[in-house]
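Omission of a single protein chain aside, the complex is shown with its protein chains in their original locations.
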Amino acid sequence: MPELTVVRVREAFDALATGDREKILEYWHEDVRFEIPGNHAQSGWHEGIDAFLGFLGVVAKVSGGSYRAENITITVNPDDGYSVDVNTNWARRAGAPEDGDSPYDVLDVTAMHLLRWQDGRIAEGRGVILGDGVSTSALWWAPIDATGFRRGTQ
Amino acid sequence: MPELTVVRVREAFDALATGDREKILEYWHEDVRFEIPGNHAQSGWHEGIDAFLGFLGVVAKVSGGSYRAENITITVNPDDGYSVDVNTNWARRAGAPEDGDSPYDVLDVTAMHLLRWQDGRIAEGRGVILGDGVSTSALWWAPIDATGFRRGTQ
Amino acid sequence: MPELTVVRVREAFDALATGDREKILEYWHEDVRFEIPGNHAQSGWHEGIDAFLGFLGVVAKVSGGSYRAENITITVNPDDGYSVDVNTNWARRAGAPEDGDSPYDVLDVTAMHLLRWQDGRIAEGRGVILGDGVSTSALWWAPIDATGFRRGTQ
Partner (left out) sequence: MPELTVVRVREAFDALATGDREKILEYWHEDVRFEIPGNHAQSGWHEGIDAFLGFLGVVAKVSGGSYRAENITITVNPDDGYSVDVNTNWARRAGAPEDGDSPYDVLDVTAMHLLRWQDGRIAEGRGVILGDGVSTSALWWAPIDATGFRRGTQ
């Protein structure tokens, strides 16, 4: 069984980015649960790798492919089987004006994932946003823009 | 053109409750806009009588038919063409435990509608919730229960 | 006893603006209760005319005197003893950059007051904000700016 290290956490996210299901399942359990924080349309526990990948697809679509994440650090506890990765996240809502900086249009937060590892793979993940990012990201995820116009289904 | 009175406002909501489209259009413009407050899945401007009736259908479904409203008062300004009706609202989320009182499960607020009248019919409505009811109703509308479990599409 | 009319509601707010306590008490009960919506530092029921005037002083201070309100309409129900006045509100937080438009710095909402009249004077008032203004005004009232810096006590 591979050891839980900073490198292995990084590899797990790299695998996710490939979209290669077989590769992904080397690092993520098929019945992984992943929690998105807050109470917006995508919040709560997504059950199973397909639901989780589906969520990532929604992010890509809602952000018009603009979503970017940059890693700050990764911490681990191999004995307990936990890791935490810290990242900056940036995204513009699809259809939002290119020059606007309203929180309804632009997501600009620092966030973390708490991952629980079992038998060398991720069994559970919980996303979380720092500072007042839960408030501002609620506006980004909202079905409305700053004027109350409903910008279409998420 | 019928005068804007307390009685006429009451009749407009009575017409809505019948579900009879022709009757409804005696009081509501076909292209009426109606705003639901907050930033949950149903928030923002619903454009046109069909979108508005669709929203009422969602409320009925999400509340499992438990939604109740009771009028407190109706205020009018016939010269400006505005009315405000004040109501208590109560509803249990469909599927929520019968004895729970978590705000994720039970909606219990006082709310108002600001209506703008044009040519004897309602052209625009804006819902609004008193006190901290926007916070608690956000939990009721959330796709999750108090444990983060996703309770299904709204 | 003076009748409850649109003019009398307007006079009640004009009296408030004078700051003349005797004049104010012609329109507002000494033990008036006034509710500020949301859950920020000034939210909830302010009990008595002095607490209410104290709140208005806080608004003036926190906005560095920039707070502006413009009336849209006033609706009344003399039989029930209720009025509702609808207003646009605008204010910049004291100390906020002059050219910023973040909701942490600029309040720009439409709001209403539901007033209950008793014996010709206001016995109870409840403020309420339209659209998603409760969310954005929570940021304006927050003890922090958009970077999390604590901008001093309110």
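Just so it is clear, A, B and C label the chains in written order, and each chain counts residues from 1 on its own.
Assume a contact is a pair of C-beta atoms (placed from the backbone, for glycine too) under 8 Å apart; a residue touches a chain by one contact, two chains touch by 3 or more.
Predicted model, so just to flag it, every value in this text is computed and none were measured.
Participant: Looking at the whole complex, which of A:Glu35, A:Asp105 or A:Asp145 touches the chain that is not displayed?
Facilitator: A:Glu35
Participant: From the listed residues B:Ser43, B:Thr75 or B:Ser135, report the one that touches the chain absent from this view.
Facilitator: Going through B:Ser43, B:Thr75 or B:Ser135 one by one, B:Ser135 is the residue touching the chain not shown.
Participant: Could I get the residues of chain A that touch the absent chain, sorted low to high?
Facilitator: That gives, for chain A, the contact residues 6, 35, 37-39, 43, 73-77, 79-80, 82-84, 86, 112, 114, 126, 128-132, 134-135.
Participant: In the whole complex, what residues of chain B lie against the chain that is missing from view?
Facilitator: 101-103, 131-132, 135-136, 138-139, 142, 144, 148
Participant: Taking the full complex into account, what residues of chain C touch the chain not shown?
Facilitator: 35, 39-46, 138-139, 142-144, 148-150
Methods note: only the chains that are shown with their structure count from here on.
Participant: Counting in whole Å, what is the centre-to-centre distance of chain A and chain B, each centre being its mean C-alpha position?
Facilitator: Here chain A and chain B have centroids separated by 34 Å.
Participant: Report the inter-centroid distance (CA atoms only) between chain A and chain C in whole Å.
Facilitator: Centres of chain A and chain C (C-alpha means) sit 39 Å apart.
Participant: Centre to centre, by mean C-alpha position, how many angstrom separate chain B and chain C?
Facilitator: Roughly 24 Å, centre to centre.
Participant: If I count partner chains per residue in chain B, which residues reach a count of at least 2?
Facilitator: Residues 35, 39, 43.
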